[in-house]
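With one protein chain removed, the remaining protein chains of the complex are shown where they sit.
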Amino acid sequence: MQLNVGIIGATGYAGAELTRIVLGHPQTAELHLSSVSFEGEAIETVYPNFLGNTKKIIGGLKKAEEVIEAADVVFASLPHGVGEDFAKTCVEKSKPFIDLSADFRFGADDRTFAAWYGKGYRYPELRRRSAYGLPELNRNAIRRLAASGAVIIGNPGCYPTAATLGAMPALARGLAGDGAVIVDAASGVTGGGREPARAYHYPECADNVSPYKVGCHRHTPEISRAFSGIRGAPCPVIFTPHLAPVNRGILATIYIPLADAPAFLPKEAAPRPPSKEIAAQAEALHAVYAEFYKDEPFVRVLPFGAAASTNRVRQSNYCDISVHVDQSGSTLIVASAIDNMVKGAAGQAVQNMNIIFGFEESAGLTAIPALF
Amino acid sequence: MQLNVGIIGATGYAGAELTRIVLGHPQTAELHLSSVSFEGEAIETVYPNFLGNTKKIIGGLKKAEEVIEAADVVFASLPHGVGEDFAKTCVEKSKPFIDLSADFRFGADDRTFAAWYGKGYRYPELRRRSAYGLPELNRNAIRRLAASGAVIIGNPGCYPTAATLGAMPALARGLAGDGAVIVDAASGVTGGGREPARAYHYPECADNVSPYKVGCHRHTPEISRAFSGIRGAPCPVIFTPHLAPVNRGILATIYIPLADAPAFLPKEAAPRPPSKEIAAQAEALHAVYAEFYKDEPFVRVLPFGAAASTNRVRQSNYCDISVHVDQSGSTLIVASAIDNMVKGAAGQAVQNMNIIFGFEESAGLTAIPALF
Amino acid sequence: MQLNVGIIGATGYAGAELTRIVLGHPQTAELHLSSVSFEGEAIETVYPNFLGNTKKIIGGLKKAEEVIEAADVVFASLPHGVGEDFAKTCVEKSKPFIDLSADFRFGADDRTFAAWYGKGYRYPELRRRSAYGLPELNRNAIRRLAASGAVIIGNPGCYPTAATLGAMPALARGLAGDGAVIVDAASGVTGGGREPARAYHYPECADNVSPYKVGCHRHTPEISRAFSGIRGAPCPVIFTPHLAPVNRGILATIYIPLADAPAFLPKEAAPRPPSKEIAAQAEALHAVYAEFYKDEPFVRVLPFGAAASTNRVRQSNYCDISVHVDQSGSTLIVASAIDNMVKGAAGQAVQNMNIIFGFEESAGLTAIPALF
Partner (left out) sequence: MQLNVGIIGATGYAGAELTRIVLGHPQTAELHLSSVSFEGEAIETVYPNFLGNTKKIIGGLKKAEEVIEAADVVFASLPHGVGEDFAKTCVEKSKPFIDLSADFRFGADDRTFAAWYGKGYRYPELRRRSAYGLPELNRNAIRRLAASGAVIIGNPGCYPTAATLGAMPALARGLAGDGAVIVDAASGVTGGGREPARAYHYPECADNVSPYKVGCHRHTPEISRAFSGIRGAPCPVIFTPHLAPVNRGILATIYIPLADAPAFLPKEAAPRPPSKEIAAQAEALHAVYAEFYKDEPFVRVLPFGAAASTNRVRQSNYCDISVHVDQSGSTLIVASAIDNMVKGAAGQAVQNMNIIFGFEESAGLTAIPALF
């Protein structure tokens, strides 16, 4: 089976990355691209890196409607709140719609979406056909939906992907205690998109690390929803994003209070180094993680003692996870690394496409990351 | 008064930075430098950036003993555990000794030092003449010690400087509740020193973010001691350092549970954006910080709404602090940015020298940071 | 046909890149790797990026002899001057030997090799079976050699690849005048290899541009030989390499005096902007280049007016070329960009393998570069 693929919003960074991955996918035939800003132009005039690789692309950059018409499956990489009509059309035509915006990440919870994104759903009923597209969490739901007709994927945000994969085993296995989970994360600058802006101007973000939107980033409710769902009870989340001078990559460092931690009563002003018992506890937690993910094609629980690094997943769909505890044994510390443009956006979207069509889940996503 | 200054270990990065700052200090006369690795050579053959600026430097790189002999004040930038004999000599000669290693950061607490650094003190009695050299915390103690005879400064670690300045107002004003304080920090690569190593090899740390020594970094007990001292009760600390691809800078993001937070009982899977009440609470916390530091020459509490950035303190002795809360109002989040080589090492050491000799505290430290 | 591939010296950067590319090559079966430094270990302990991708790799890191025994084709990524014995063995066993060192880049010219590399050939007769492995220049010679028995490829240096592809059309079509051709080039830091060293220590090469080995880099005679061969007459070359803070990539800017330039007699102190005639001349030169390379799978002559950039070829086997002239029309200026680890080393080596075995020349080399 060879699919004709449509990408609405192909000239943003996530759209360009989708284009790159879909072009290399062995089960895609034609590729139809839309862009409001560059309608009529060739993709390689906007992205010269594509020169010589455009044989599958049919025509220049088109209107979204033409893309939907020509495609068997439609990806949308648009700003939040503008793609629902395209989703509706796809549902009516029974074409899978894989949405990289936040519009379909909150299921029926219109209230939370409206509170954070400023307006409610236009077509709430579409959520009956939508699933949150984190395959490691939701693979079966996606398959069921696809088997029964139209399907819309709310492709997860980049930070929520790293955070949820990092916390899932602890939350699902009941290791996490009652307190808030803290997600402290750094993102590469491609996360800010293609449009030049002061915050992404080379001289001001090179050689700089800085937090942003502290206490108010829109990915907070998405992370919290995912955590609560996995745990089966409300899970408070504190999330702080940072900008780091790398092109690609998210490194999330996640602090999860342990349910069965020894009562944490420090009697001295300064702690001791981790004891043998603490080291053994860490190794046991690592084993839980390794077991949990042992069949996942894209989650690599690193050997005990290693630490997740963004450069080892660059340009791949992997999520690398390392498992640690603090010196007192009170808190599980998980480092989770993804490429924000691949597992955090375009690669995961293609993984969802593979699930919907029953392809090998790693089809088109087999690129091996280079270390440098 | 014009001092003759000695620097033992002048060819490491912190030593070179000390050299740079002391050369530009208006109250220094001669500069005497030692180096084991480059004895007999000129500093500008090791650091060509100094070409043309060595008039104050007397002779080539010498032995430590010669440096002590010639100097009125001695800085030591040596590995941990090798400088106590130099300290002893300086005390005997009543020459202030400002030590950038960890040897004098733990006061009388030999046990904690031994547990983390692998061996105890050779001359425990020297700690009667030593002070932890964080001026904003300990200025008066340093002055008293200097007024009464010999003085040894245990110049703080880079991470502990950023963390302690970031948490001090909350801890000192009783805002912090009982739980652990989490310090999640990123450092530039100069923190790893001058010796080439795989972890600092350009192709493997460029374009990469990664944590290291999770749950077992030696700065943990130093941070915990400082926090506990300020609070007046043991303060558990969880500290995770990361390496980021910047040359200079530490950004510490600090999570402090608030003592009088509203009971944290989430009833919903996903939070709401911060309410007006939460925003007002954040502003009130910011006011506490601004008041606390209003007379400090090197701590800048940024305007409410801004976020600390490492590039705005680069090559300066500033610590920039921004104050935030999470969306639920449970947790104070402070971002604290320093230049790890200046406020985190050499600049702070010179600030301590200024205090000891009764100079203007900012003498030699007036460089204005550039944004780029 | 599925090949068993051997890589001698698999843990250097070029060896690791070869491993990555060969693992993804559709016509490779087993992969056998050798390493002196890590014998007995698994490649993924040295390069964790390979985790989960090692199915084709047979056993751990072995001895070179074992690798040769098991392989149908052998790549060697070794220091200069140490691989001739392996080459000899391979010739005796009629196994193609693709050598990434300089040992086989100078053909019969033992004198030039000895003058620059410090010792002569051990087995000069091996050069009767060797070819300089720049496919765009030498494809047919490689094929003929392969068809007639044993073949050794002297895989070109990274700078010579960028320089020769950039100058070839002008030299081959007789456009170049008599003077020296100047090749001014910048390389990414991976060009320095995997071993940590001061010059590649992050804090000293980040945020820095600097030339090195000016007037005495070993790639000078290799470039000069290639240029002279193409032109059919000795071609003096001046070559200056620089180190730039990028991971991968070479950008060579090449100044070729034009044979039929208008007599260059400036009468004024300052030039005028390029006239219409000069612009037309530039466009004509661009047309020569576009025509020359129109059937090459890996050389992209960029549209007239664009400029070659290293980021648009990153992780690909492309060489991007842009064509310009100076404002007076006297000098052709060509910018040539490659990924030094791919077209400048491992990718080109695999391209040579494809030619030897009659595979599609781009087999295993179809990765589309991303822009970021």
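For reference, chains read A, B and C in written order, and residue numbers begin at 1 within each chain.
We take it that a residue touches a chain if its C-beta (ideal position, glycine included) is under 8 Å from a C-beta of that chain, and two chains touch if they have at least 3 such contacts.
Given the structure is predicted, the values throughout are model-derived calculations rather than measurements.
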Message: Considering the complete complex, identify which of C:A282, C:V301 or C:V342 is in touch with the unshown chain.
response: C:A282
- line: Full-complex touch with the removed chain, picking from C:K62, C:R129 or C:H324, is C:H324
Field: From C:A42, C:A180 or C:A363, residue that would touch the chain that is not displayed
entry: C:A180
Statement: On chain B, the omitted chain is touched by residues 13, 16-17, 20, 23-24, 47-53, 190, 206-207, 247-248, 297, 300, 302, 306, 309, 311-313, 315, 318, 320, 341, 366-372
Touching residues on chain C - with respect to the absent chain: 106, 109, 112, 115-116, 179-180, 182, 184, 186, 203-204, 207-212, 214-216, 220-222, 224-225, 228-229, 234-238, 240, 242, 244-249, 251, 253, 255, 264, 266-274, 278, 282, 307-311, 314, 322, 324-328, 330-331, 333, 335, 337, 371-372
Task: With the missing chain put back, which residues of chain A would touch it? List them for me.
output: 13, 188-190, 194, 196-198, 200-203, 205-207, 245, 247
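Everything below uses one rule, namely that only the chains that are shown with their structure count from here on.
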- prompt: CA centre of chain A versus CA centre of chain C: separation in Å?
  reply: 37
- prompt: Measuring from the mean C-alpha position of chain B to the mean C-alpha position of chain C, what distance in angstrom results?
  reply: 47
Task: For chain B, jot down the residues that touch at least 2 other chains.
output: 203, 206-207, 245, 247
